[in-house]
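Removed from the display is one protein chain of the complex; every other protein chain stays in position.
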Amino acid sequence: MSLQQILFIIFGAITLGAALLVVTRRNVFHAALFLILSFFGVAGLYVLLEAPFLAAVQLFVYVGGIAILIVFAITLTRDTMNPLENGAGRNRQWWAAALVAVALCGMLGWVALNHDWGAAPGPVLEHSIAILGTTLVDPEGLVLPFEVASVLLLVTLIGTVTIARER
Amino acid sequence: MEFLKDLITNIGLWFHELLASTSLPEVWVRVITLVVGASVLALVPLVAVIFLIWFERKIAARIASRLGPNNSGAYGGPWGILQVFADAIKMFVKEDVIPTAADRWVFNIAPMLVLALAVLIWAVIPLGKGLIGSDLNIGVFYILSLGSASMITMLMAGWGSNNKYATLGALRSIVTLASYEIPQVLSVLVVVMVAGSFSMQDIIEAQDVAFLFTLPLTALLYLASSLSELERRPFDLVEANSGIVAGCCIEYSGMKSGMFYLAESLNQLAVTATFSTLFLGGWRGPWVDQAPALSTLWLMLKILLLTLIIQFFRYTLPRLRVDQILRLNWKFLTPLALVNICVVALVGQAVPTSAGPWVRAGAFLGANILLALAMLKVSSQQWQTAAG
Partner (left out) sequence: MIPLEWVLILAAALFCAGVYGVLSQRNGIAVLMGIELMLNATNINLVAFWRYLEPGAATGQAFALFVYAVAAAEAAVGLALIIAIWRTRDTIILEDIDLLKG
């Protein structure tokens, strides 16, 4: 059990434990906090997988952006007649959902275990961030998805402001 | 004398050899050295913050023609430096009040988390030549993302207090923080573009001419947006003492509110250290190559200078309203930051690297000055039409 594997088990346990708590907590604000914990766990996993730039982006976008949005929405949609009971819990077909989830997990795990993924991985290059940067703006690389993503974000910005506006 | 020239690194090496000469296995020696090093690194900003709090109170007093702390009861120490310890002891012995309907776990974890995130930033700040906790290849980005992640602690504090005003204060401060992240990130991006790397040590190495003199507009942008991130005057609406009293942290008392205060001071120290690294050349200064221990001294002097400037802002400028803060950001700083990136990128491509660092520096400086003049002209026209 090398140090890396021990760290992977720790971070994996944090991520998975927090994720299971997210979907089972009745209080939706607590669920949001556990979601943030699982985001931190995923960032740790990225560092273990030698993608530190993505770990920082995960913290920036998810924890510093999406999680804040979720907590804002929770605060703005609070049922003020019933302030301490924030959330709603499970609906009537939760047992079917649990069955589907477990079956899906089993299937995916079976595929992952029974496939031959090839030889040992090669090393990550020293300047992988620079390679990522150049690929994103290279005309023969990924500049088209990059520009389309920026248009998507602009459209989202306009759409969100329009949808959530006070009439 | 040779030992003194590279003092801190030599102390570390001496400690490592001391441990290795005992009969512990190799792995334990490494782990113990790392743990001791990390603890010392975490303690350095905490000790520095004590000095920083005293410094701030003295400057505040002198600006107001007062004397500041010079006598804390029995003995104030030289220049009243023991006053800070007296304040810390007072905070420890205060009663810890928790509102009845507060969400206990969330309420109690928020101050711990904010302090933890504030200390985590110090892992990548270069404290001297060769003295850095961990020279990550995403150095500056790590600092930015931790600053962004610390917004959630404010929400936890506001929500956990179960108090309308705390929640409102938390929401207002989050809106300010999230808005000002954009010019902050964009100005850091300019520095990263010119230096060619995210790593803090690489940015320092790339500053043959300090970036303050080649990219002054970017430095001002970073200073303004970081002041807002720190919620310092003129952007400290959320802790306006006469208004919404401590914003999200109304219900905290005793050591927990002390932790919020400590985290704010730590963040201020981290921002001044980052500014000195990005724009003032970090630990660079005369005679650093011969005596690397001097590099820490230069960094401390630069941090002190920055702190002085931030304190001057605090005690001379009035506070902005929240709509003025947001208008300043979205209508002024963000477009300026975007145009700044484009201009610096164009100039960086137009002036080849073979022309030498001074020519490039001059080109960037010229571009920045032109941009500043254009911005002044455009904004003065805009404000004239708005007012008249």
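Letters A and B name the chains as they come in the text, with residue numbers starting at 1 for each one.
Everything that follows uses one rule, which is that contacts are C-beta pairs under 8 Å (C-beta built on N, C-alpha and C of every residue); 3 or more make two chains touch, one makes a residue touch a chain.
All of these numbers come straight from a predicted model, not from anything done at the bench.
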item	value
Chains in view that touch the one left out, judged over the entire complex	A
Positions on chain A contacted by the hidden chain, ascending	2, 4-5, 8, 12, 15-16, 19-20, 22-23, 28, 31-32, 35, 38-39, 42, 45-46, 48-51, 53-54, 57-58, 61-62, 65-66, 69-70, 72-74, 76-77, 87-91, 93-94, 96-98, 100-102, 104-105, 108-109, 112-113, 117-118, 120-125, 128, 131-132, 134-136, 141-142, 145, 149, 152-153, 155-157, 159-161, 163-164
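Rule of thumb we're sticking to: only the chains that are shown with their structure count from here on.
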item	value
Centroid spacing, where centroids are CA-atom means, of chain A and chain B in whole angstrom	28
Contacting residues of chain B [partner chain A, same complex]	101, 103, 106, 136-138, 141-142, 144-146, 148-149, 151-152, 155-156, 159, 167, 171, 174, 178, 181, 198
For the chain A and chain B complex, residues of the former touching the latter	29-30, 33, 36, 40, 52-53, 56-57, 59-60, 63-65, 67-68, 71-72, 75, 84, 129
